[in-house]
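Only a single protein chain was left out; the remaining protein chains are all shown in position.
And now, chain A:
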Amino acid sequence: MTTLDQLMPGQFGQIVRVDGFDSIASRLREMGFIPGQAVQFVQTAPLGDPMRCSVQGSRIAVRSGEARRVYIEPIVKPCVASQS
């Protein structure tokens, strides 16, 4: 198990859990970071942070600090389609 910020650009992972109970953890969950979902790390911003990832079909920018709270299991390709 590793965290989202440890992935290489283009790599996929399957979410295991999101750490914490604060508003940002709930915001991440509300935006689709929930266990079992596939997430792709797409690229980082020109200045190295934040990073762009793709979850449940939407593009979401998070800083590496937040990405560290998303625990994932690296996968080759998403076994669940991003939508339906």
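Here, a residue touches a chain if its C-beta (ideal position, glycine included) is under 8 Å from a C-beta of that chain, and two chains touch if they have at least 3 such contacts; residues count from 1.
Just so it is clear, contacts and distances are computed from a predicted model.
> When you check the chain that is not on display against UniProt, which of "Cyanide-insensitive cytochrome oxidase CioAB, subunit II", "MucB/RseB C-terminal domain-containing protein", "Ferrous iron transport protein B" or "Monosaccharide ABC transporter membrane protein (CUT2 family)" does it turn out to be?
Going by its UniProt entry, the chain not pictured is "Ferrous iron transport protein B".
> Touching the missing chain, which residues of chain A?
Here the touching residues of chain A are 17-18, 21-32, 34-35, 43, 45-50, 52, 56-63, 65-66, 81, 83-84.
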